[in-house]
Structures are given as structure tokens and as C-alpha cells.
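I'd like to ask some things about the structure below.
After this line comes chain A, so read on.
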Amino acid sequence: MSIRKLAVVTAVAAVMLAACSSASPGASASGSAAGSAASSAAVACTVGVSWNNYQQPRWAAHDQPNIKKTVEDGGGTYIDADANLSDEQQLTDVDTLISKGANVLILLAQNQNSILPAVQKAKDAGIPVIAYDRLIEDADTLYITFNNVGVGEAEAKAILEKVPTGNYVLIKGDPGDPNAATFLPQGWDNAGLADKVASGDITLLNGPDGTFTDAWATSTAQDNMEAIIDKAVADGTDIEAILAENDSTALGVVAALTAKNYGYPPLSGQDGDPANLNNVAQGKQYVDVFKNANELGKAAGALALELCQGTAPADLTLPDGLIDASVAPTAGLSAQDFETPGKLTVSSFILQPTPLTAENLQVAVDAGQITKEDLCKGVDAATAPDACK
Partner candidate 1 sequence: MTNVAEAAPVPGRNQPRARTSLRGLFAQTEIDYRLFGMLVALAVILLTFNILSGGKFFQPTNMVTLAVQASGVAIIATGMVLVIVSRNIDLSVGSVVGVIAMTYALLMTDLLPNVLGMGPDFPFRWVIALALGLGLGAAIGALQGFIIAYVGVPAFIVTLGGLLSIRGVVWYLSSGAAVSGLDKNFQLIGGGALGSIGGTLTWILAVVACFPIIALLIQGRRRRRRYGFPVRPVWAETLLGIVGCAAAIGVAAFANANLWPKGLAAKYATEHGITAPPGGLQISTGFPYPIMLLIGVTLIMTWMATRRRFGRYVFAYGGNPDAAELGGINTRWTILKTYVLMGVLCAIAAAISAARLNGATLDVGTGYELYVITAAVVGGTSFAGGIGTIPGAVLGAFVMQSLAYGLSFMGVNSPGQNVVAGIVLIVAVGLDTLNRRRGS
Partner candidate 2 sequence: MSLQQNPAVTDHPPVAGRTPLVEMRNINVAFGGVHAVRDVTIDLYAGEVVGLVGGNGAGKSTLMRVLSGARPADSGEILVDGTKVTIANPRDAKAIKIETIYQTLALADNIDAPANLFLGRELVTGLGTLDDSAMEDATRKVMGRLNPNFSRFKQPVRSLSGGQRQAVAIARAVHFNARILIMDEPTAALGPAETEQVRELIRQLKREGIGIFLISHDIHDVYDLSERISVMYHGQLVGTVNKSEVTSDEVLAMIIMGKAPGDVTEREMATLHQ
């Protein structure tokens, strides 16, 4: 009997505490909201980040530390959760972040449609949402990303300059990822690929859609590329250029070319993974479009803090000097309108990617993406790029 009474008293006390702490928007009725009330008085800003696949190296190495530092330097608190590639898990994660007292959410949507209920929940709780790196079709979100179409453009532009006519192989990523299926190919076409194919200047060796790679897996890309090489040899055609959408697939392509002693036609990639940058230094990959995720993280952190203050997305501006000039949006430091494929208009900050070739590898070293030692491993002194001299 007395235990039950004690339980009731405790529950009532918790509810009362929660009610008292509901000054900040989005504090939920469950007892754990007491925590956020305990943090410092005026500008209490808890930034909640929902990762979709934290295991991919880039996030832990670049985005996360920069978001966290920027938020904490601005007096905020950083919390996060990882959905481990699962849509359902991400919905749960968003719930958890909200109940832990997040005042603003940064979301990497695992699936741009499945995430919508979570976004709605946040909006209902009055929590602003930033769509980070991946688009969410919701007019009230703030879209912060690299110009993914621009990445594709940069990839294709570099390769098309090197190989204006000839036989091309297209290697794409996971068929379910809109980046792989839509945005990057769109960028390739913007740079002129579609026109050249239509005019006959370029022949696609592995079909009009190219070859997709389940889960962007390197070994799968290697197996696929080996089959493509075999077919080309059997047909008597030369592979003169390879457009690979990202570094993990490009790594598989290089392994296949090595195994077949085929030589290294110009090859594209993105992400600036150390192994691939080393390949660029060795001449096995031609261009690696580097997205300086450090800058993206800084931008998101700063903008999240501003949203906490109640600024509307359309009125946001990036602090001067926070972001490197070459990476900053071409349109300037204020929020721009962006039209989504679903015909919605969102406020956005679109950062610029940096194509890296053997000429400007130093940029990667300066950005802390790779050490000079790792970059230059196995590089022949006679043909070494500038960054290795």
C-alpha cells in the first residue's frame, strides 16, 4: 500500500516539474524533460542530430565534430542518434531526440518519404527541422547540402574535358538512393553527357542506365566492373573513360582494372576518401570531387543555433568568415530558395564541392582530409603530383 502511495507522489511531482520546465518549445510531457530545464537560463539550445548511417566514415570524421563544436561554442548542447540504415529506427530516433528536449533537429533522412511523419511530429512540437545533406520534401524545412547535382557536374566536367569522345562506362550507386538514381546522373547530363551520347560522340558500353551497385559496396563494384571489362575485351572495344558516382564504387573499379591489368582510363569519384585520394596521387583515379564536410557541419551548427533563437528559415544568414570562401554558396551568405523535384520551395544553403585532381591535392591535405604520408604512399617519385613533392 505505502509503496503504491510513494509511486503516486513521485509521479505527481514529476509531472509538476515537467509542467514548470515547459518554457522552451518542444519540451515534452514525459519526465525526462526536467533535464533540459536544468541547463543555463536564456539561450538554452539543444541541437538533436539524427544520423542515418553513422558507420560511413565521413560523418564521424568531419560532419559530427564540426556540428558539435560549432553548437557548443555557441553555448548549445549537442545530442544525437544513429538509425543504422533503418527507416523505422530513424522514426524512433526522432521521437527520442524530441523527448530528450531537442529544440532544433538536424536530420539525415534515410528515406525521404518515410521521414515525413517524423518531420510532422517535430513541426507539431514547434521544433524547426534542418534537412542535412539529403533532401526532405517539406516546405518548412531548411535544406543544407552540397550541390549534389553540382557534384555530378564536377565529376563529368573533369572527365569530359579529358576524354571528349570515346567509349564510356557508367558506374552508379545503390538503386534506391535518389543521389545515385537522379541527382548525380542529372549533374552528368548538365555537364554535357546526354548531349554527347545523343550526338554519338560518346558510346555507353554498359547500357543507357549504366550499372548500379547494391549498397554502394566496393566488392560488388569490383565484380561488376570485371564482367564489364571482360565484355569489352570480348567485343574488342576499348574502355576510354569511367564515370563512377562515388569513391567506394571507384575503389572497386580500380581493383578490377588492376586485377585485369587493364590500365587506368580516367575515372571519377566523390567523397575524398583517403584510399581514393592516394589512387589519384598514383594516377589510378583522375578526379575525386571532394565535399569539405567540415564546412557543411559548421554551417549546420551555426544555422541550428540561429533557428533556436526563433529566426525563420528564409531569414537566416551564415556568419561571415565561418565557411571557406571556395566552399560557400555561390549565391552568397543568405538563405536561397530551392525548388525540389516535388515542386516545393524550401529555404536552402547549397555549398560548393571541390574537384580534386593530381594538380590540387594539397587542398585535401590542408583540410585535414588526409595526411601527406598517406596521400603519397606508393607514389612513383618520377610521376608524383605537386602535393607529394
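These made the cut because all candidates are chains of the complex that A comes from, given by their letters.
Worth pointing out:
Following the convention adopted for this analysis, a contact is a pair of C-beta atoms (placed from the backbone, for glycine too) under 8 Å apart; a residue touches a chain by one contact, two chains touch by 3 or more; residues count from 1.
Predicted model only: the values in this text are computed from it and were never measured.
Note on this complex: chain A touches candidate 1; the remaining options among 1 or 2 do not touch it here.
On chain A, the positions that touch candidate 1 within their shared complex are 55-57, 60-61, 175, 206-207, 209, 211-215, 217-220, 222-224, 226-228, 230-231, 233-235, 248, 251-252, 255, 258-263, 273-275, 278, 377-378.
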